[in-house]
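Here the complex is missing one protein chain, while the rest keep their positions.
Take a look at subunit A:
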Amino acid sequence: MDVSKPTLAVWKLASCDGCQLTLLDCEDELLAVAGRVRIAHFLEASREVLPGPYDISLVEGSVTTAADAARIRAIREQSRTLITLGACATAGGIQALRNHADVAEYTSLVYAHPEYIATLATSTPIAAHVDVDYELHGCPIDRGQLLGVISALLAGRKPDLPAHSVCFECKRRHRVCVVVAHGLPCLGPVTRAGCGAICPAQQRGCYGCFGPMETPNLAAEAELLGATGMAPDDIDRLYRLFNTTAFADLLDAAGEKS
């Protein structure tokens, strides 16, 4: 066992497992990565659990229980660098749709035995509970970005993560604009780059799974979506998906300004 290698831990809160699976989906690089770090905690892949502290912690999932709120604080204390993975960890995920519901009523209607269940009324991102060093966005995260961040940290440099929009990425890949050419609704102008503009490549508008870019112009986007024939209700549904809290905060802020 090589004690000089940095330790890597992977943690999961409320999520689908897809972001940590992205690491196992690096079929060509997995064994090389495993050769550069000591995997100290990665339950999806290994029974072996080493005690902390950990040099790099990757955290998937959102905080939806009191136990997980305590757990993420303990993880933070044990981690030199903490990176959140994906829409659940960075924005509360699709399960944050509960945040907009009347949870008391909701719970009493939905459960046969609500007393068996411990859950919070909200699903919140990791950064609402502890300091986060880097955030990887997306539902799920992009494999290339994950490898890029791990490589950067192992090399001792700062990861390079884009804050610009999917449109830049789409143009750089010489894709035909689905809004201009086909009149399709697309969240590309307000969504953070990182996926490789994969939806326009399938002749589909972006649905915002990487969350808002750094400086989104939501008013202009609303006009654009309206011009493709989308009703206000449907525009609202489009924003309230995998990054509902991130987009909703912006919409609320925009609403207060107007």
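In the analysis below, a contact is a pair of C-beta atoms (placed from the backbone, for glycine too) under 8 Å apart; a residue touches a chain by one contact, two chains touch by 3 or more; residues count from 1.
To be clear about the criterion, contacts and distances are computed from a predicted model.
Q: Name the omitted chain as UniProt records it, choosing among "ABC-2 type transport system ATP-binding protein", "Chemotaxis protein CheW", "Ni/Fe hydrogenase subunit alpha" or "Na(+)/H(+) antiporter subunit B".
A: Per the UniProt record, the undisplayed chain of the complex is "Ni/Fe hydrogenase subunit alpha".
Q: Counting contacts across the full complex, list the positions on subunit A that touch the omitted chain.
A: Its contact residues with the unshown chain are 12-22, 24-25, 27-28, 30-31, 34, 39, 42-49, 64-65, 68, 93-95, 97-98, 101, 106, 109-113, 116-117, 119, 139-140, 195, 198-199, 201-204, 207, 209, 234, 237, 241-242.
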